[in-house]
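I have a structure here, written as structure tokens, and I will follow up with some questions on it.
All protein chains of the complex are present and in place, except for one that has been dropped.
Every chain is named by a letter (A, B and C) in the order it is written, and numbering of its residues begins at 1.
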Amino acid sequence: MSPPAPLTVALVGAGRMAKIRAQALSYVDSITIATICDTEFASATRLASDFGTAATTDLGAILADPVVDAVILTTPTPTHARLICRTAEAGKHIFVEKPIAGDMEGARQAVDAVEDAGVQCQVGFQRRFDPAQLKAKHKIEAGELGRIEGFRAVSRDAYLPTVEFLRGSGGLMLDLGIHDLDCARFLVGEVYEVSCIGAVHALPELKEYGLFDSAVAILRFSNGALGTLEAGLCTGFGYEARTEVLGERGKLRFEVDSRTPLRHYTTEGVSFTPLMNFGERYHEAYTAEIRAFGEHLQDGKPVSPDARDSLESLCLALAAQRSLERGTPVTVSEIRDEVTT
Amino acid sequence: MSPPAPLTVALVGAGRMAKIRAQALSYVDSITIATICDTEFASATRLASDFGTAATTDLGAILADPVVDAVILTTPTPTHARLICRTAEAGKHIFVEKPIAGDMEGARQAVDAVEDAGVQCQVGFQRRFDPAQLKAKHKIEAGELGRIEGFRAVSRDAYLPTVEFLRGSGGLMLDLGIHDLDCARFLVGEVYEVSCIGAVHALPELKEYGLFDSAVAILRFSNGALGTLEAGLCTGFGYEARTEVLGERGKLRFEVDSRTPLRHYTTEGVSFTPLMNFGERYHEAYTAEIRAFGEHLQDGKPVSPDARDSLESLCLALAAQRSLERGTPVTVSEIRDEVTT
Amino acid sequence: MSPPAPLTVALVGAGRMAKIRAQALSYVDSITIATICDTEFASATRLASDFGTAATTDLGAILADPVVDAVILTTPTPTHARLICRTAEAGKHIFVEKPIAGDMEGARQAVDAVEDAGVQCQVGFQRRFDPAQLKAKHKIEAGELGRIEGFRAVSRDAYLPTVEFLRGSGGLMLDLGIHDLDCARFLVGEVYEVSCIGAVHALPELKEYGLFDSAVAILRFSNGALGTLEAGLCTGFGYEARTEVLGERGKLRFEVDSRTPLRHYTTEGVSFTPLMNFGERYHEAYTAEIRAFGEHLQDGKPVSPDARDSLESLCLALAAQRSLERGTPVTVSEIRDEVTT
Partner (left out) sequence: MSPPAPLTVALVGAGRMAKIRAQALSYVDSITIATICDTEFASATRLASDFGTAATTDLGAILADPVVDAVILTTPTPTHARLICRTAEAGKHIFVEKPIAGDMEGARQAVDAVEDAGVQCQVGFQRRFDPAQLKAKHKIEAGELGRIEGFRAVSRDAYLPTVEFLRGSGGLMLDLGIHDLDCARFLVGEVYEVSCIGAVHALPELKEYGLFDSAVAILRFSNGALGTLEAGLCTGFGYEARTEVLGERGKLRFEVDSRTPLRHYTTEGVSFTPLMNFGERYHEAYTAEIRAFGEHLQDGKPVSPDARDSLESLCLALAAQRSLERGTPVTVSEIRDEVTT
């Protein structure tokens, strides 16, 4: 049996996520990056030279190029919906960073465009490919925990993005919290209602934009489970990422490891080198995610999480974000019912 | 220097907590139990014979006995306020189980009675004497964490009390959650607002009484910190008690240990003997707490937490309980302002 | 059923171990210390006043006192054999610090004296009462590990005793190593041969006395298992005590815990308060050990480890000590066969 033909992709965007995606693609022999496209030619060229690909600013040419099988969209959130629609209309498969769009209206248009064009669209929730989270999923589905009763998640980045980035990102719940909210849906099930409160600890000027660098939330799941969630930026004591699922008969926990198994003991305690950020923590997941995208396209199987699934995660994140801003509980259906497709 | 005269106490109540208190007192040479008093003579006698004391049903006689320096009240929550008032009026010092009362009105009367009589009254928040929590307090006060930004607490008992007990206890937040809420006040500071939601997982009949066996909450502290809290009864995977404090420069965590350092490794993982309940977890704290009560009385120094301090913890717990029942955020001042002393 | 009559003991010696024993006895209600006896009256008086007992220098009077049921010998190793003989001849039961004697000849005389007098004699291997080691023993006896194949032990004290003490102690293997060697016998079985090498790291003047502050050994057990052992004084990175037993189907490990479950996380790692010495590590064991001594005497059951059992541990320690000094493997039978009782 001969291996499937390699997949040719174009990378759109040349920022931080593009670099992570290009790096992950370098470990996947069956996918080749043909071109890196960015509105700033210098950025595109810089990344392209690191990875030995062509560089361009002309997205139209990419979408018209019959060699390109799929497009990987790593551009800022506000551009997602429009670029998904355009790429789908060009008949190319799509991999897009989360969230699928910055609002429900864009998200619904994107889902419609993808489904109308009959292309595949995978959204970049890389944690779904994290070996620990995947194994947790298998244990839960195998009934090892019995009925699921609770969920706890903490995600705290160790650095502070620029105010400009934060403003464009849609807020803490839409940019960071959405990873844990998607994980909650993946491991426990749909969330019915969320209450979220926030604070500004690191950068006072965030307040004038109604932005938060820290937030905590409680979740009511449709199946009766309860959850807590915490998200933070600029955590002084370092990067945190912890997930716990509580069941009738057992509890699963996975959290940030140290970089190596080395431990240094003194009379003061024990020191080690902690992981510093999501790039390190989800190193394997990023590779597995893009490899799965390629394999599913080559095998003609549906990718996951797809556009419609990811729209639900967006919906939940928007509910959390609204609760954060408004200070009262918000049901997910309130968000879902505002726009009809 | 001769040691201070030993303290003579009477134990009122002969249930589960009375046993824990009598056990702890057996490690404290400077305090002697003279009598155990319970409305059921058989219960009083049984416990009295285990610990070599007299037994009675006559509280009046105890309160009139000049040999008795202090009374330890281990009776159900609804009796606390009344018994505190009566004991204070008899001029005896008081140690009472938490919460100081089942409602704000009783609590204010108790505080007034104590202060009017000029006796001392310590409330049984034993975690304030837990070596780990105490050391955390010292680190926070020494500024090792910098500004405090967050708090996380989980307390899950492994068993289910009777419905009758649960009804009398005032609810999950008043009975169990109050320990973590008092800890939040002790380590981080006053809480301004709390949102709490609950579920019934283990015992469906709780629903008809408006009771919950599981709850999660988010907390807004007056100093800007944010918190999450989780409380549960009848946890199938075992007893949990975890506290975390997050600061600008560090994070403190203490949680349930195993019973011994023994670890058993197989190809399946590692097993050990976990602690099973608060009696085991806070073994040292119970002894240190009652020893401190005795020492402060003997030295003529104010006990802690005293009645007024504990009234604030009750106030916070009542806010959490009301939020749990009502489903919306509740400010602590809403509770505090309802009754005026 | 009435409780057994309390046991009255005399404590002989008023040094470091006497203090640990007196402290442990203070937690055991059924044993009372009548007198503390030391050749230096000031030492005896100081300790006696801390624990509210009489003080004396007159051992003869103690041995003649019909009130005294048993004598606890905490004097230096070279005095053990002689004092055991004298106490046994006086018809008193004996608790003596390890090792039972400083040489085989003394040990055999002590065993003979005890057995001739028909008194009981327990030797102070407190680790046999450590909850972790006991639980390990139960698991091994229950067959949970299958056939036992290996043993590993590390004991490193964090401080350096005086050269004078070290000279009197019989050497590193006789004083410190014997704890792990007794544990090896207790958990795995008899040792056939030992090879031991040593070094001087902390105190160069030890060399002129042929003493070592660090040693490692390998053990061949009669049942085919293999072992490693390490002993050290003056460990710069802190107190260590680790035991591992390897079986066909599993491995047991127990080692030094932290003092509390508190962990302090920063970007550098995690710090905690480690245990500092055997007094802290075996706190519970010391109490359980002396309580068991009392209970066995009161119940008329044989104590354990008794004199004959402890003579075997001494024999093994002397073999290790000889190997350490000579640099070649030494069989335990070589030691055992040199003196015949």
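Things worth noting here:
Keep this in mind: a contact is a pair of C-beta atoms (placed from the backbone, for glycine too) under 8 Å apart; a residue touches a chain by one contact, two chains touch by 3 or more.
Keep in mind the model is a prediction, meaning the values are calculated, not measured.
Checked against the full complex, the candidates A:E141, A:E190, A:E255 or A:D337 give a single residue touching the omitted chain, namely A:E255.
Summary of contacts with the chain left out: across C:G15, C:G150 or C:G279, the touching residue is C:G150. In the complete assembly, the contact with the undisplayed chain comes from A:A136, out of A:L59, A:A136 or A:L206. Contact with the omitted chain, checked across B:T45, B:S271, B:Q298 or B:T331, is made by B:S271.
Residues touching the missing chain, restricted to chain A, are 26-27, 29, 130-132, 135-136, 139, 144, 249-257, 259-266, 273 (touch as defined at the top). On the side of chain B, the interface with the absent chain consists of residues 158, 236-238, 264-274, using the contact rule stated above. One chain is missing from the display, and on chain C it is touched by residues 146-147, 149-150, 152, 154, 193, 195-199, 201, 214-220, 224-230, 232, 235-237, 246-251, 327-329.
In this section, only the chains that are shown with their structure count from here on.
Taking the mean of the C-alpha atoms as each chain's centre, chain A and chain C sit 59 Å apart. The set of chain A residues touching two or more other chains comprises 236-237.
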